[in-house]
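These notes are about the structure you will find just below.
Missing here: one protein chain of the complex. Every other protein chain is in place.
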């Protein structure tokens, strides 16, 4: 299956914090940290664990540039 | 100045394509490619050029996880 | 592969319009029309065609409610 | 009043879960489930209840395609 | 009709530029300029014109803070 979302960054889950309906997931992407806020349901559905090899999916229209 | 947006990934601009009101910017982030869709105005305002060292800014709520 | 994005609506591609860097895709979801704006690159990468059975992927934080 | 957001999917509220500042709303859209994450304030402002006929509003740039 | 999206800023359309599938709309909000990128279809559906009194609708999760 292919996804129109252009950005699939390979990374490793460093930390997961869950509170109420929401979870914060920190991902190591080539030495840089990426933070994702997803639902608790998603964390459970993916059985997401520290150390997991994952892809961070980001739609191109959600990416800004700073210079 | 600090920004609430949690993700600022260091990268290098690999390619810029402008068409009409919109531009597509490809960024190398530690060997992985990140694509950003921004306005032509933004490309001109930042004087964005191939080879520029930039930061990709992404709000944490815009990041999904695939596993 | 599982995705944290909570919404995967089954649908059929009704029409694709491409212009410059961008494409507009109309999808029939159980008799209702869903419009997606993605990149031309994504349309080509998925070899997207009218009549294709697809899933529309939408992050839960992108869905508003009107009543 | 008209809204530029292209997607207004008719649905029925199946469940509402509120925790802290945030709420998760499950909507039945023609037999498929759509999940929305909105603020608690919005749930109260709309007096949102299970069984309500609503429209899910989604900007076209927030919709991805999987095939 | 009420909308869960928390932000409805009153403003006046200052300029509309349409190109291909996309339009850029500049709105005056109390002396500050807000730029919106929407579809050409939306501009036509709303019969949007320079000088129109409108509301800019923004989901709270799309707003970042800089300090």
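Worth pointing out:
Each chain gets a letter, A, B, C, D and E, in the order it is written, and its residues are counted from 1.
Here, contacts are C-beta pairs under 8 Å (C-beta built on N, C-alpha and C of every residue); 3 or more make two chains touch, one makes a residue touch a chain.
These numbers were taken from a predicted model, which means no experiment stands behind them.
Here the chain not displayed is in touch, across the complete complex, with A, B, D, E. Within the set A:2, A:49 or A:67, the residue that contacts the chain not displayed is A:67. By the touch criterion stated above, the residues of chain E touching the omitted chain are 5-10, 24-25, 27, 29-32, 34-38, 42, 46-48, 52-67. Where chain A meets the missing chain, the touching residues are 17, 19-20, 22-24, 35, 37, 61-62, 64-67.
Not every partner is drawn; the one left out touches chain B at residues 1-6, 36-39, 41-43, 45-46, 57, 60-61.
To be clear about the criterion, only the chains that are shown with their structure count from here on.
When the contact pairs of B-C are matched by residue number against C-D, C-E or A-C, over half are shared only with C-E.
For this pair, chain D with chain E, the centres built from the Cα atoms lie 21 Å apart.
Rounded to a whole number, the gap between the C-alpha centres of chain A and chain B is 17 angstrom. Within chain C, residues 1-6, 19-20, 22, 24, 35-39, 41-42, 46, 57, 59-62, 64-67 each touch two or more of the remaining chains. Taken as a graph of touching chains, this assembly fits none of the simple shapes: it is neither a line, a ring, a star nor a complete graph.
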